[in-house]
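Apart from one protein chain that is not included, each protein chain of the complex appears where it belongs.
Take a look at chain A:
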Amino acid sequence: MDFLLTEDQLALRTGFQALLEGRFGRDRLRAAVEGPPLDRGLWRELGEAGFFALRLAEADGGVGLGLQEAVLLFEVAGGALLPGPLVATHLAVTYGAVPGADGALEGGSAEAPPMGPVVTALEPSGLIEHLESADAVLVGSEGGAPVAAVRPAELPSAPLRSVDPLTPLCRLRSGAEGREAPGLPQGPVRREAALLTAALQLGSAARTVSTAVRYAREREQFGRPIGAFQAIKHLCARMLVRAELARAAVYAAAVTEAPHDIAGAKLLADEAAVNNARDCLQVHGGMGFTWEADVHLHLKRAWVRKEQWQSAHEAEDLLADGLIDELSP
């Protein structure tokens, strides 16, 4: 047993961190807040870096890595608040549900997956993120495959004013105009979506710890850094504990891929991301309440992700059933 990251995994994470710092620094983040959140140029670069085709075999134009590596990259993306339907696009490429080179939805060419498709998904909550920027929407398949893609125009939907400036949201209008609403992605796609969303939350939870700690070291009141006060120290320590427990759960779920492990990972990563952003806001005092500080972006995104793919109640119910099952002979 060696649960720690391998050297290759560490290098992968560091490399992607460097790429994002270069291509999506704070200026770009703030530009995305004020402008269109999704940058097609950056999206294409992510595709070229293998973010979406990470798990496709090399023979199929992918990178040939696994779910563990995907989790590490999503953790980095979550820390950077990278906008866009990352999870859905990654899964669309992984499961071959992308628009082909000719733009056709069926039979997207497996040999050369297009680098720049923007694929969102119909989520269990009935919400769809980034629909207006999307080339396709993942839905449940009517055939054997766990997932299929439809054109955005085929989904009856209505936009809502999203609480998160980096995540435009639409709500599915079921049964509108006599059309039957498509089903949800199922099976491994749905579980992996929950796990990758948990990885994004983990990245955010860890980032808000370091942001809070940096601020607590710099900000002085009563003649000393506020981080010298136990009230602040203990907030920060609680944040780290949440992030590290979530990390253990998320990484373990990436290894086992078991539904209960994924449910636990999502539950704990949601809790860590939301509560750490809250505490980070508190450490920032009045500045934390401003639009200018990035803290609210972490909190709002954490709220959005918490509702995505697996809600707390769903996860808790699944885990509770597991307690009973374990006892059955």
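In this section, a residue touches a chain if its C-beta (ideal position, glycine included) is under 8 Å from a C-beta of that chain, and two chains touch if they have at least 3 such contacts; residues count from 1.
Criterion: contacts and distances are computed from a predicted model.
Novice: For the chain omitted from this view, which of "Phenylacetic acid degradation protein", "ABC transporter permease", "Potassium-transporting ATPase potassium-binding subunit" or "Acyl-CoA dehydrogenase" is its UniProt protein name?
Specialist: Per the UniProt record, that chain is "Acyl-CoA dehydrogenase".
Novice: Among the options A:C170, A:L184 or A:A249, which residue touches the chain absent from this view?
Specialist: A:A249
Novice: Among A:L166, A:C236, A:V274 or A:V304, single out the residue that touches the unshown chain.
Specialist: Within the whole complex, the residue contacting the unshown chain is A:C236.
Novice: Which parts of chain A face the unshown chain closely enough to count as touching?
Specialist: 1-6, 9, 68, 209, 213, 216-217, 224-225, 227-230, 232-234, 236-238, 240-241, 244-249, 251-252, 254-256, 260-261, 263-265, 267-268, 312-313, 315-320, 322-324, 326-327
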